[in-house]
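A protein chain is absent from this complex, but the other protein chains hold their places.
So, subunit A:
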Amino acid sequence: MDSDNLEKINIILDADVEIREVSGIATETEFLPIPDGQKIKEQVTEFDKKTRTLSGILNRIHSTRSEKMSALLDTARPILESCRETTAALADIVPPHQFWKWKDMWSNSLRTAVFAATLAEYLQDGALLSLQQVAETLGIKPEWQDRLALPVEDYLHGVINLVNELSRLAVNAVTLGDFDQPIKISLFVKDVFAGFSMVVHLAVWDTVLLTWIPAESQERPPSASI
């Protein structure tokens, strides 16, 4: 291999390593220094921390009475909003058109964030937060589309997690004496189910089917007893 070619290869490699791990942003031929903390790995770690905290807080819905739910959600909201700093930082680092090259690095955190946002909305207003609304909540701007976006697949994964969590909540709400919640959940889940049946050929479908049946059967006994 001639030395020019080898140098070229190393420039491309360094640029990718730089984006992934090292502070500073790389262009094809030169490195522009930017402030510390602006690398994908670091941002993903931050994102992960935030979404873990969110999961931790929202786990308490199973032991929170409905009158105190609103106060619990208020503690989750600032953390959800703080995800905007992370998404803005990621949009800054990812080079134009390279969204899909890097997105796997933060998919898990993003799905948890979708889950948290949609769960909070359901508990507050009983509605399903749309994809655009989740993106807005997380501060993801439409003009970043080729660098940072909320893909349909990640939104749907988040919604599936929501449904799973609600099937658990239906049981636990009854334990806490809330007999209305299971019926509300049942109706809501049926609506979401109708939505998912629009995208049947999706790979995630199996996951839905597997989690759905217990969700439905668990709701029946309380509603039948009323």
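Structural remarks
The criterion applied here is as follows: contacts are C-beta pairs under 8 Å (C-beta built on N, C-alpha and C of every residue); 3 or more make two chains touch, one makes a residue touch a chain; residues count from 1.
In this section, contacts and distances are computed from a predicted model.
Its record in UniProt calls the unshown chain "Translin-associated protein X", which is the match among "Exosome component 7", "Protein farnesyltransferase subunit beta", "Ribosomal RNA-processing protein 42" or "Translin-associated protein X".
If you put the hidden chain back, the residue from A:123, A:140 or A:156 that touches it is A:156. Of the candidate positions A:47, A:99 or A:115, contact with the unshown chain belongs to A:99.
Residues 1-2, 4-6, 8-9, 12-13, 16-17, 97-101, 121, 125-133, 136, 145-146, 152-153, 155-156, 190-192, 194-196, 198-199, 202-203 of subunit A touch the missing chain (whole complex, contact as defined above).
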